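Please see the structure below; I have some questions.
The other protein chains are all here in position, but one chain of the complex has been omitted.
Chain lettering (A and B) follows the sequence in which the chains are written, and residue indices restart at 1 in each chain.
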Amino acid sequence: MGLSLIFEQLLNGVQFGLMLFLMSAGLTLVFGVMGLINLAHGSLYMIGAFVCAWVAATLDNFWLGTIAGIAAAAAAGALIEMTVIRRLYKRDHLDQVLATFALILILSEGTRILFGPFPLYLTVPDLLSGSVDLGITEYSLYRLALIVAGLVVALGLWALIARTRLGIRIRAGENDREMIAALGVNIQVLYTIVFALGAALAGFAGAMVGAIQSVQVGMGEPVLILAFVVIVIGGVGSIKGAMVGALLVGVIDTMGRFLLPRALGTVMETAAATGMGAALASILIYLLMAAVLIWRPQGLFPANG
Amino acid sequence: MDEVLHLHGLRKSFGALVATDDVTLTLKKGEIHALIGPNGAGKSTLIAQISGRYAPDAGRITFKGQDITALSVARRARLGLGRSFQISAVIPEYSARRNVMLALQSRQGHPFRFLKPVMWDRSLTEPAAAILARVGLAGRASVPAGELSHGERRLLEIALALALEPACFLLDEPMAGLGAEGTARLVTFLRDLKSQAPILLVEHDMNAVFALADRISVLVYGRIIATGSVAEIRANPEVRRAYLGDAA
Partner (left out) sequence: MDRREILLNVVLAAALLAVPLWAYFASQPFTITMSTRIAILAMAAVGLNIALGLGGLVSFGHAAFFGIGGFVAGIMAQHAMLGIPVLGLPASNQMLVIWPVAMLLSALAALVIGVLSLRTSGIFFIMITLAFAQMIFYFAISWPAYGGEDGLPLALRNQFPGLNTMRPLPMFLVAYGALMASLLAFALIRASRFGAALMAVRQNPDRVAAVGIDPFGLRLVAFVLSGAITGLAGALMADLTRFVSPSMMAWTMSGELIVILIIGGVGRLFGPVAGAAILVGFEVFFGGLTEHWKLWLGLVLLAVVLFARGGVIGLIAGRERHG
């Protein structure tokens, strides 16, 4: 088991983590600013992936596909916010869960109707195909590009929140919703923008992974649940927490799946080791979440103290 | 023992804001000890520390001779710390009667019984009716607490505190929102109540405070600036300044 393989898996973990960050950042923003839990966030990821794959195939242009995917997700997000989500801000969490669950059903079936029941496939554009020599190992150029893209978006998001007027309003909104309304900020528009922003991030994540895995209905929910784990570990409302949590989850999950069966293989026979290793690896991040809950229930970097 | 509740050197800060600044205060048997102070003085924070909602950063709270600083809210209530909330906290879907029955079932020590239906349990329904009658809510016993008037809800709060047969009462602005008649009745009621258990009374209504209090403590910016009888406090120049500004 060479160093190159380990390094490659580590990079995979970082790439996975950054994609999770994009999902979690959107979720935690919506929760922090609007106090709303949104189960349909995974559907926005799925919409981004589907539109990207379809446009890329139809126009034979990956880049247009990506832009279309992000735009479609953002538009869907804005539409959903204005029609459904808006009525949920004052409702209790059960209502929010049920309504957004209903949205999952509607959006999933809607996608099936629009795009058919079979998975779509996206090919890596020529510009980003092949591998790159990183010294220790050769690594897929596309995945490297994803890592770079993820970091760029994270930086952009940080700049948006920390440096722009919109960012100030978002941060103020996280602290005191009634107050910013009283100060004259148009809450309705702000909320729609925040929701659409989160949707765009999710759509971007979906569009990006379309080339690495198949695009199918239901792809969003497992990622959504992972994003929840990230938020619990990192702390709600905190972009920094989302980043740390996402990287932790991404790396631990990827490395765990890679190392555990091998590690167990040194003390037990291969078949049992693979089975048990895989089983343990699949629950590793949930065990991490449980540990955080025991030790620091508010998360590692909670937004408010 | 004469002292029922004793706060030793309580401190509580929220970041840079010092909400409770070295507060020492006692509540003696048979007395009504009023806690007054201008808005923002930190009265609510202090009550929250006594009830157990907040943990103080420093200091101790002794109740009936026992150190309760580390105990949970429910535990303190079981030990006999009765309280009413500043903003009425009742169980809105339950009738007034059922609210009191809840407090009673806790008092009786068996909140985890599964078999006997509560509404048929005379050991709960009868004392509940009696307590409601005592605070003047007998006629409204079947009304859901959420539908009671503001004044009636204040009385229900007192009833809930009574049901616990507490060793002391923590009453947080019980007169708030009561009209003149309601206030007068509550004043008479509390005066009778103090012989059952001493009362730490947080209140803004100065007439009620001067009519009821045996002792008064004045809280300003988290600090107790004076403790004394009604006459002493009324004459105290620092107190006048705190309330009326330098124009006094």
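We take it that a contact is a pair of C-beta atoms (placed from the backbone, for glycine too) under 8 Å apart; a residue touches a chain by one contact, two chains touch by 3 or more.
Given the structure is predicted, the values throughout are model-derived calculations rather than measurements.
> So one chain is hidden, and I want to know which residue out of A:59, A:155, A:179 or A:279 touches that hidden chain in the complete assembly.
A:279
> With respect to the chain omitted from the figure, which of B:91, B:138 or B:184 is a touching residue?
If we include the chain that is not displayed, B:91 is the one touching it.
> Among A:148, A:179 or A:293, which one is in touch with the chain left out?
Here the residue in touch with the unshown chain is A:293.
> So which of A:63, A:101 or A:118 would be touching the chain we can't see?
Looking across A:63, A:101 or A:118, the contact with the absent chain belongs to A:101.
> Which parts of chain A face the unshown chain closely enough to count as touching?
31, 37, 84, 87, 93-95, 97-99, 101-106, 108-110, 112-113, 221-222, 225, 228-229, 231-232, 236, 275, 278-279, 281-283, 286-287, 289-290, 293-294, 297
> Which parts of chain B face the unshown chain closely enough to count as touching?
51, 53, 72-75, 77-78, 83, 85, 89-95, 98, 101-103, 105-107, 110-119, 121, 142, 144, 160, 163-164
To be clear about the criterion, only the chains that are shown with their structure count from here on.
> Roughly how many whole angstrom separate the Cα centroids of chain A and chain B?
48
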